[in-house]
Structures are given as C-alpha cells and as structure tokens.
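Let me give you the structure first, and then I'll get to my questions.
Left out: one protein chain. Kept in place: all the others.
Chain nomenclature is as follows: A, B and C, assigned in order of appearance, with residue numbering initiated at 1 for each chain independently.
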Amino acid sequence: MRTVVVEEPGRVSVQERLDPELPSADGAVVAVEASAICGSDLHLYDGDLPLFPVAIGHEAVGRVVEVGPDVARFAVGDRVLVAAVAGCGRCDGCATGDPVTCRAGPRVFGAGELGGAQSDLLAVPAADFQLLEVPEGVSDEAALLLTDNLATGWAGARRAELAPGGTVAVLGLGAVGLCAVRAALVQGAGRVLAVDPVEGRRRRAAAAGATILDASTADAVRDAVFEATDGRGADAVIDAVATDATLDAAFAAVRAGGTISVLGVHDMAPYPLPVLTGVYRSITLRMTTAPVQAAWRDLVPLVQDGRLDTTGIFTHDFALDDAAAAYEAAAARSGDCMKVRFHP
Amino acid sequence: MRTVVVEEPGRVSVQERLDPELPSADGAVVAVEASAICGSDLHLYDGDLPLFPVAIGHEAVGRVVEVGPDVARFAVGDRVLVAAVAGCGRCDGCATGDPVTCRAGPRVFGAGELGGAQSDLLAVPAADFQLLEVPEGVSDEAALLLTDNLATGWAGARRAELAPGGTVAVLGLGAVGLCAVRAALVQGAGRVLAVDPVEGRRRRAAAAGATILDASTADAVRDAVFEATDGRGADAVIDAVATDATLDAAFAAVRAGGTISVLGVHDMAPYPLPVLTGVYRSITLRMTTAPVQAAWRDLVPLVQDGRLDTTGIFTHDFALDDAAAAYEAAAARSGDCMKVRFHP
Amino acid sequence: MRTVVVEEPGRVSVQERLDPELPSADGAVVAVEASAICGSDLHLYDGDLPLFPVAIGHEAVGRVVEVGPDVARFAVGDRVLVAAVAGCGRCDGCATGDPVTCRAGPRVFGAGELGGAQSDLLAVPAADFQLLEVPEGVSDEAALLLTDNLATGWAGARRAELAPGGTVAVLGLGAVGLCAVRAALVQGAGRVLAVDPVEGRRRRAAAAGATILDASTADAVRDAVFEATDGRGADAVIDAVATDATLDAAFAAVRAGGTISVLGVHDMAPYPLPVLTGVYRSITLRMTTAPVQAAWRDLVPLVQDGRLDTTGIFTHDFALDDAAAAYEAAAARSGDCMKVRFHP
Partner (left out) sequence: MRTVVVEEPGRVSVQERLDPELPSADGAVVAVEASAICGSDLHLYDGDLPLFPVAIGHEAVGRVVEVGPDVARFAVGDRVLVAAVAGCGRCDGCATGDPVTCRAGPRVFGAGELGGAQSDLLAVPAADFQLLEVPEGVSDEAALLLTDNLATGWAGARRAELAPGGTVAVLGLGAVGLCAVRAALVQGAGRVLAVDPVEGRRRRAAAAGATILDASTADAVRDAVFEATDGRGADAVIDAVATDATLDAAFAAVRAGGTISVLGVHDMAPYPLPVLTGVYRSITLRMTTAPVQAAWRDLVPLVQDGRLDTTGIFTHDFALDDAAAAYEAAAARSGDCMKVRFHP
C-alpha cells in the first residue's frame, strides 16, 4: 500500500509499504477513503517536533476490510470514521470516552507508534472504541472533521467554562479555531471575538457569527478585547495556536477569574508562565487534547440536526500521490487554504 | 496607633502612625483584637516581592469602632472578621463573592494600597462586603483563619475539581496546605497524599487524615504518588507552595486529564511551563487567590457544626510590640511554628 | 392613577386609585410606559386562583419618578424594567439573584401584596435589587420580556439539565414556551420537539428551529416523541402549561434518567404523581418560578448581541382603558394572539 511519509522537515514523499496486518484480536483494518492534513501534521512538517521519518496523518474515513475476532460492533464493509487518538478501550479511563486518560497511555495515529492515516490502509487497535460508523445525515466533510478538528474545537469551547451569554476570544482561525468559534456559539456564548492575521480565515469566522478584532500583538489583542468588553477582559480565551505570542495574548486578554483554553501544539520549549499574576488574577489554564470519543456523544446529533455547521473548512483536494504539493499548499497557511483533503 | 512595618527584607519594626480615618462613606474602622502572619507576608519579609517599606498584615479580627453613613449591616461594637481581599462591594464581580473579579480591581490589606492588619486599627472600605460578624460558635482561631487561610485552602480544594473518592496530593503543609488537606477530606476526597519536608507539619497532616509521602524532589514525589495510585497519578494536585520545584512536582504527579490547583505566591519570575506535555496530557492548571467572601457561605456552617477542624494551626502568640521576634519565628518555617498570632 | 383590576373571574375593569407612595426607604415609584399580560394573569382571570378583586400585572417597563434615600443605583428619570418577582434584596437568598429564595419570602406584583403593573404607576420595594436599567441595544419588547417570560423560559431550559446535542420536548408554545424553545437552542439543544394545538404558535416555534409534533393526548405525545428519538424518549421535557394532561404527557415522553422542567401555573388541586414509576425510571421533576434577577446576567448580553431572538411574541397592543377587550383577546389563546401589551 501507499503511505505519506515526512522524511525530514519540509520533505514529504509517498512510499510503498506492506499492507498492515490486524493489530490485535480487538482490532480492524480500514481502507481509507478520505484523509486530511491537520495543523499538528504541519508541526512535524515544519520540524517543530523531531519525529521523522514518520508515516503521517491521523484523520481518516473509510471502510472496514478486516476485523479481529473480539470486535463486537463492526463488520467488514462498514463505513467508519477513526478517532485520531487511540486508547485500549477497556480501562476506566477509556470508559469516559477520553483516550488521553487511558491507563495504558493514549496513542495518536501518524506519530510513530501507529500507522499514518494518509495511506491506503490503516490498522486500528481496539476497534469497538476507536471507530464510529459514519452516522446517517453526516456528510463526508463532517465525518472527517469528527475524527479530530471538530472534537478539538468543541472540547476546547466546553473546557473554556463559558457561562451562557459570556464573551470568548478565539485566537487563531484555522480549522480548529473556526470549529471552536462555531462550537462556542452553539454552546451559548454571547459574543465570540476572533483574531487571525489571515483575511480568508477572518471572513469565514465572521460569517459564522464572530466579531473580528483587528489586532496582532498581545498588547493590541488585549486593548481590542478590553475595549469590546467594557474594560473587563474576555470571560474565556481559546488559544487555537499556542505559541508564546498567542499565550501572552491570552493572558493579557482574559478577565480576572477567567479561563484560557489551549488547543494548539506548542513547540518543545517551555512557555514562561506568569504564575504570580495568574494567582493574583485567579486564572485557569486548561490544556486539551480532544476527548474524541466522548465528544461524539455531543457532536453527532448536533451535526445530524444541522445545528453545527461543518461546511467551508475543506478548501483543497489532492490525490495521495500529490502529497508533497498538498503539504506545500497547507503549510502556506493562506486564507485560501483552510484544510486539505486526500482522496486516495 | 501602632502598625507593623517591613522596612526591608528581613527587617521588621513597630511604628507609630496616625489613627486611620473612615476610608469612605461605606467604610468602617476596626480595632484589631487579633491578627496573624500569613505565608505571603513572609514573601515580603524574605524580599521575594519588592514592596517595602510596607505596613503589613491582611488577617484581622476585631471590633467596629467607627462606621460610615452608608454602612447598612454593621454598627459600632460589632465583633467582626475582615476578608483579606477587598472589593468595591457593588459590582457584579463582587456580587459573586469573589473580590478578585471586582470591576474596580481587588486590593489586599497590608500590601501598600490599604493599611496593614498587624496594627491597632484598620480602615476597611466597603464594610458591608468586607466584614463578617464573628458567627456564633466560631472560635477566635477559626475567625482569624476565615479571613484568608481557610478560605484559600477551601477554594483551592474546590477548584481542584476532585470527584468524590478521588486522590489528591497536597504539596506543602503549612497553614494553607493543612487547611487544604482538611477541606479536601470534607469535600469527599478518597485519599489525600501529603508532602512536606518538615516533620511537625507532616504529623499534623497525618492526624487530619492524610497519607504522608516521604519525598522531596519532583521525581521522588512522582514516584511516590504513582506507587500510591497504582501507576496512574493523582487526580488532582494542590500546590500550596508554588515554587518552580513544587510546580514541577505537581506536573509530574498529576494524572492525565487531572488538575493542578496552585495556591502559593510564586516569586516574580515566570515558571517554565511544559505546555506541550500539558496539551498532550490534557492538564488543567488553576491558579487561585481565595474568593474569601464566597467561601464564607460554605465554611461558616461547616465550622459552626464542627465538621471542619480549625484547631492546631496557631502555635505561637506574640505581642504586637514583639513583631520582629514573631517574624523571625515564622520565617524559620519549622514544624513547631505553624502560624503566628498577634494579640495587640 | 389608573389600575387594571380583575373583579371576578372573567370581569376586568380599569379603576382610579390614589397614586402609590414610596413603599420604603429603599424603594422607588415607576411611571409605567408599557406593561403586558402574562399567562399567569389569565389563570386569575379564568378563576383558577381565587384572588379577586386584585390589581393585576407583573410585567412593566417605565421611568423612575421617585426614589427612596437608600436607593444607590437609580435616580429619577432612569428608564427601567421591573423584575416580576420581588425580594428584600439584602439577604443571602436574594444575593443569588433568585427572589424565590428570599429569606423574607418572595412577593409577586399584581397578586395582592404589591401593586399591579398594569397601572399608570407602580411602587417598587428594594429598587436596587428589583430594577434593571433598560440596557443599550435592548428593544422595548425585549425589555418587557426580560421582566418575566424570557427569564422563565430561559430558567426552565437551564433547569432542564440538557446536555449539548440533547433532545428536549417543549409542551405549550405560548410566550413562555416559545422563549423556552429559543433558549434551549441557544443553550446547545440538538433538537427541540414542540407541541401545541394552536397553529399560529406552532408556526412561530417552527420558525425558531423547533420540530413540530402533531399530537395532543399524552399517549400521542409519547408516541411522537419516542418515534422521533429512536424509541428512547426525550432527554428533557419542558412543560410550559402544567395541567394534569401536560404533566402526564411529560412523564410519558421523558426518557429514563431524564428531567421534566415545569414552568406553568397549575390550578390549586394536587397532581397525581406516578412516584413509583418516577423512582424506577429515575425521573427528575423541577418546578420553577423564574430567578429573574439571576437570569438577567445570562440574558442581557445574549439579547444585546442578537443571539437570542425576542421578536414575534407581542402581537396585540391595547390602551390601558381597553383592558377588558385586551383580556378577552388574550384569553382566547389563539395563534393570532401570542401576547398583549398595554401602552398607558
């Protein structure tokens, strides 16, 4: 089979590999029908995380082609989406639907331990936990977003602890940030203030109902947020970028007693946290990898009933063989290119 | 009147000052009957925070000797305790009982803006918000703890988001840490693991129901916590010290998906936060200055009904004139000296 | 001044009364600019509650014409709305924003103890607690709805304990029911199933995003809800009518473990509660009088930012002198007449 490999920072190739075998008695193999490039893939591509060479990708929709004897809920031929984060599926941590709390430790596809989703075939352990039959009324785009980005944006908004009518600032309006904007509104936010330097992204967030702030530095974000909130600061800030600069802006823009919800992948250096100020202002900092499987419980009916918009995020389609060009397009992070999909 | 002043790091004196006037029409003046040294006072005394010279102290119990015309709930002669953190008392932030969220900004006694509680007299703004009549059945010791330390330990335990039966590790067993141990147990903690190098403090925490871990480095704390939790880590960690070392230990000891509740006063340098790990493990970091007035709603009945123990914390009494000796004793942070009280 | 009086069931007149005096040092007098007829007024008009003769009405917007010396937040000339439920404004119960929990007991305007809002003038006790300056960006219609109906529908939806994406059935689509439909959607409901026999009301609920069920008996409601929920029942049912018939339907339609939120005014007879079934199915029954003042915190920003629609509810305007005709129109409960407003 073919799989996309990041060989070194900035260099991607499509390689032939042996077809994967069943990973375990409770596992399955999925023939990938669509996969996508996530912002965190770009961190590997950019070299922020030293994990190469690596078969990449953790967002996949496809069809089950093989199941282990202990799989109860799926059969060959089922059309499924695959949660980006994997757990053992049997412990009390997984029972909460959050593989991050798996007793055996979570694993992410396309990061070395498990195969990459940007492939023809993907071996999936603990299939009963890891897979979701593509629900009726859920589009292909929505299904692909449910594997990660939509669950991430949703969980980030939930964990921002926003009371109904509250004001949240979203920093970064890529796929996750835009999902967070939409999620916050569905969850009862009064106002969503949105920040991103890229015009195409701003336009999409505005169309979703956000108020765009024209600000780039931490100081400018703070000033704009404080002006928009009558001098108080945002009840919550969702940082969907997670660089030192956006974290600084989040601390500057959040009100006393408020919450910062961090969704992005920082590089490996520590962030200089202003802990004394944080204590004096009673700030909460929630860092989150999406509890994908738990989020499905909330999200599937919302998507099915059309309450949560999932359109307008995928802007580019590539064949798997054109992976190098696809990564180049995605890494440009232009407003035209929100998110890239592969159709193997 | 007399007031205790930190003149420079390590040097304390008792000075004569003019008696304070009513600070505002909604204010009061309280004749202090007892005050206490808080751990954060020692940060000023130690020079971690450059605020000298400063009239110090923010924990006071006393009697109202003067009230402004707009004070509705208090009269001359009332025996009261004074919340350490002050708000305007009229905004929606103060309405939640958390002066940290005051629209006009919170102020702390004994830090420059307001007088110090280690004095004969204390001017109190927004008295209806700031004062609590010492409730029936509340001892003098308990009343003094309700001004700050007990509210801090209580709020820190609440914000640790512990489910009933969960395991919490408390780092630092001074007055706040011991209050947090007791609070966590009242709030339904299954197990409290407690860490402190000082034997007298460990003994008190053990008597309160904690399991003492013999560990000092971050690695040793992690190992001991993981051994005690079947390899999982603590559901929550309350850091009642807040140095880089205890924060490192907190991150090392908390389970994936868990919460770190920070109560202590860090110095002015930033803490190098492992944000990438925090995101991968979905860690929450809550930093907290006590919402004193809100905490009273929970705490007063618990103290009155004897459900929350407030004994065994004050170990030393000093006359106000002996403030220098008092600070010397407190700064030694020995197990014999948990907390110092002044009787002017 | 003039005031509307229900003299006996079905008979309303406009009477001359002495102008009200300041009710207390912390009170105010408001010149009513607009008032409205609430569904609970119709219960008095219909004779369900034996309270006549009574000066009626508890929804008012107007201008302050007199204030007591202890009123801090309002001055003559302020444009205000008046919370339908009154508390002392000073106790810990009122501090939560819910006058139902007032230590002195709540009082409702237009029910005997306090004056009626369908008047030229209204005496308001505890004005700082009872009044809200009409916020910028809040229409006259919205202001009138904030005195009661919108707060009731909002609180009823909140207390329905719906998880995001959940399904709620709303029984009764008058003003409160329609507010509940809109509130549930803002709060993240996945699907709102709506029941009412009156076509005009169904049309409005459908326009707000609800799915209309064609059902009238309890059995038919249950069948329709179970069919719409894959045989499970609704996660929550909001009963905005509260007759025995709608309560029966609510019990029949709610899923095991679900919540029934009751907002309507039942007559004085008890409801035969199927308590054994309730225990076996772990049903929660929340009965609610709106915590109006608390609800404002959520609602004002949502209304200001246009997130919560308040249009399309007032359908009829009457002069105060035409109160008899106004009540006749309202009591017909036709789809054409959702809610009546007086412009004195």
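Please note the rule applied: a residue touches a chain if its C-beta (ideal position, glycine included) is under 8 Å from a C-beta of that chain, and two chains touch if they have at least 3 such contacts.
Remember, predicted model here, so these are calculated numbers, not experimental data.
A.B. asks: Hey, which of C:Gly39, C:Gly62, C:Pro106 or C:Pro125 is the one touching the hidden chain?
C.D. replies: If we include the chain that is not displayed, C:Pro106 is the one touching it.
A.B. asks: Can you work out which residue in C:Leu273, C:Ala319 or C:Ala332 touches the chain that's missing from view?
C.D. replies: Only one of C:Leu273, C:Ala319 or C:Ala332 touches the chain omitted from view, namely C:Leu273.
A.B. asks: Tell me which of B:Leu302, B:Ala323 or B:Val340 is the one touching the absent chain.
C.D. replies: Of all options in B:Leu302, B:Ala323 or B:Val340, contact with the hidden chain holds for B:Leu302.
A.B. asks: Among B:Thr3, B:Ser35, B:Asn149 or B:Gln187, single out the residue that touches the unshown chain.
C.D. replies: Among B:Thr3, B:Ser35, B:Asn149 or B:Gln187, only B:Gln187 touches the chain that is not shown.
A.B. asks: For the chain that got dropped from the picture, name the residues of chain A it touches.
C.D. replies: For chain A, the residues touching the absent chain are 70, 72, 90, 92, 95, 297.
A.B. asks: If you put the missing chain back, which residues of chain C would it touch?
C.D. replies: Those residues of chain C that touch the unshown chain are 93, 98, 100-103, 105-106, 159, 231-232, 242, 247, 255-257, 262-268, 270-276, 278-289, 291.
A.B. asks: For chain B, which residues touch the unseen chain?
C.D. replies: Touching the missing chain: residues 158, 163-167, 185-191, 297-302, 304-305, 307.
Following the convention adopted for this analysis, only the chains that are shown with their structure count from here on.
A.B. asks: Shared numbers divided by all numbers used: is that above or below half for chain A and chain B, i.e. same or different?
C.D. replies: Same: most residue numbers at the chain A-chain B interface appear in both copies.
A.B. asks: Taking the mean of the C-alpha atoms as each chain's centre, how many Å separate chain B from chain C?
C.D. replies: About 44 Å separates the centre of chain B from that of chain C.
A.B. asks: Hey, how far is the Cα centre of chain A from the one of chain B, in Å?
C.D. replies: Centre-to-centre distance between chain A and chain B: 39 Å.
A.B. asks: In chain A, which residues are in touch with two or more of the other chains?
C.D. replies: In chain A, no residue touches at least two other chains, as defined above.
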